[in-house]
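After this line comes chain A, so read on.
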Amino acid sequence: MMKKGIILACIFMFLGAGIALAAAPKPASGDPIKFGAVLPLADITGKQASRAMQLAVKEINAAGGVLGRPLVVVIADDEMKGEKGAAAIDKLATVDNVYAFIGGMSSGVHMAQLPVLKKYAKPTVWIGAAASSVIEAPMAEQAWYFHLHPWDYQQVGGYITGFKELAAKNPLIKLQKWFIGYEEGAFGTTGYKGFQTLWPQQGWEVSGASFKSALMGGGEYRAALRQAKDYKPDAYLWLGYDADALPMLEQAKEIGFAPPMLIGAPPGWPADFGKSPLAEGVSLFGMWAPSLKEVSKVSKHFWDAYNKEFNEAPATYFAPLGYTNVYVVANAINKVGSLDQDKVIAALKDTKYDSPVGETLTITASRALKNQGFTKQKILQWKKGVQQVLWPLDFKTAEPAYPFPAWDKR
Partner candidate 1 sequence: MQIVSKLRERRYQAILGAIIMAVIILAVKPEVLLEGIQRSSLYAVIALPMALILGIVGIINLAHGDFMMLGSYMAYWFAVKSGLDPLLAMIPAMLAFFLIGILTFYALIKPVLGSQELNQLLLTFGLGLVLEEAANLSFTSAPLKLSVPYVSASLTIGDLTFGTFEFVYVLAAMLVFYIISLFLKKTRIGRAARAVGQNPKGAKLVGIDVNKTYLIIFSLSIAIIGTIGVLFAMRHSVFPVMGAPYTMKSFCLIAMAGIGNITGILWYSALLGVSESIITAIPGAAGWADLVFFALIVGAILIRSYQQRVK
Partner candidate 2 sequence: MDMQDNVILKTEKLSRHFWGLVALTQVDIELKRGEILGIIGPNGAGKTTLINVLTGLFPPTEGRIIYEGKDISALPAHIRSRIGIARTFQISRPLVDLTLLENVMTGALFARGLTCPQAIKKASDVCGFMGLQDLDKPVSKLTALEIKKMEVARALSTDPKILMLDELMAGISSDEADEMMDLINKIRGQGISICVIEHVMRVIAALTDRVIVLDWGRTLAEGPYAEVSHNPMVIKAYLGEDA
C-alpha cells in the first residue's frame, strides 16, 4: 500500500513538474533535480571541489535551473575510505534519488566504488581517480561512465608533447636525460612507471629514486636528490605531494643540486609556496592555474565568482574541475530536454564545454575507456610567486625561464 502511494505521489509530482515546466520556464521551480557528489570533505581538494560545485549550482539555478527545475547537488563525504565511499553511492542513489553521480578524488576510494556504481548504472561523471590500471580497464564497458581527469599515462604523454613543443621554440631546452624522484605510494609509483614505459619510446633516458612523502611521515629527500645529482639529468621531476614541495627544494639547495629544469607534479601547492625565493623557475604540471584568468574568460569568471562567494582563493585544480563537473551534466540534460538516460548519455558524449581550466572539454576515447574528458595537464612555471602557463601554447601566459636559476642567484 505504502509503496503504491509513493509511486502515485511520484507520478503526480512528475506530472506536476511537467506542467510547471510547460507553464513557466523561469526561474527554476518545482521538484529539484539532484546530482550526488562523493568527495573527501576533510581534505582541501574535496572541500574546495564541493564549494565550487555549490557555486555552479547557484549559477545554474539563477539562470533557470535544469529543465526549469532547481538543481541540487547532494554531497556525501567518503572520508577517504573505500567502504564509506561505496556506502555514499548507495545513500545518494536510494535516499536522495539522485539522477547522476559526480565528484571523486582518490583512486583507492574509487576502486571500492566501482561495484556499486555498476549496480546503479546511472550517468556518472568523475573528476578524480587517475590510476588507469585499476579504474580504466574495469570501467571500459560502461557506457554511462565518464572520466574527466586525464589518466596517468595521458598526463605523461601530454608532457612529452608539451616539452617537445617548448623545446622546438627554445633550442636551449634539453630533454635527453630525466631523473624522477617519486613518492613511494600509489601516486608516485604509477607515475614513475608511466615515465619508464613512455620515455624510452622518445629515445630519452630516465632513472628514478623513491622517497617517503612528508604526508606519510617522511620528508627526507636528500638520498633521492643525491642520486639525481650524480645522474646529471637535463630535467629533474618529483612526483610527490604539496607537503613535499618546499622541503624538497630546500634540500636540493642544501646539497647544491640545480638541474637545468626542475619540475614538480603535486596535485596542489602550499598556499605560500610562491613567496619563497626557491620557487622561482620551478616548473610544474597541473590542470589549472590562477593566471589562466588572464587568457580565459571562463577562468576569470570562475576565479572572481569563487573568491566572492567563499572569500578564499581556489587553491587546487579540483575547484574548477568540480565546477566543470556540475555544468557538464546540467548542460547535457538541458540540451536533451528530458531526463531520458540514454539521450542524456549521448548528449554527454557530445559535450562541448568551455571550462575554467582553459580548454574546451570534449569527450573522446582513451586507451580503454570510450568517454574520457581532459587528456592532458598543463605545463606551468612559478614566476614571481605566480603560476604561469607555459603550455599548451594557446593558453600561454609567460615564456619559459630556462635554465633553472642557480640557488645563489635569486
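Heads up, the rule we're going with is that a contact is a pair of C-beta atoms (placed from the backbone, for glycine too) under 8 Å apart; a residue touches a chain by one contact, two chains touch by 3 or more; residues count from 1.
Quick note on selection: all candidates are chains of the complex that A comes from, given by their letters.
Predicted model, so just to flag it, every value in this text is computed and none were measured.
Evaluated over the candidates 1 or 2, chain A touches in this complex the candidate numbered 1. Contact residues on chain A toward candidate 1 in their complex (touch as defined above): 42-44, 47, 184, 209-212, 214-217, 219-220, 222-224, 226-227, 241-247, 249-251, 253-256, 268, 270-273, 275-278, 315-316, 407.
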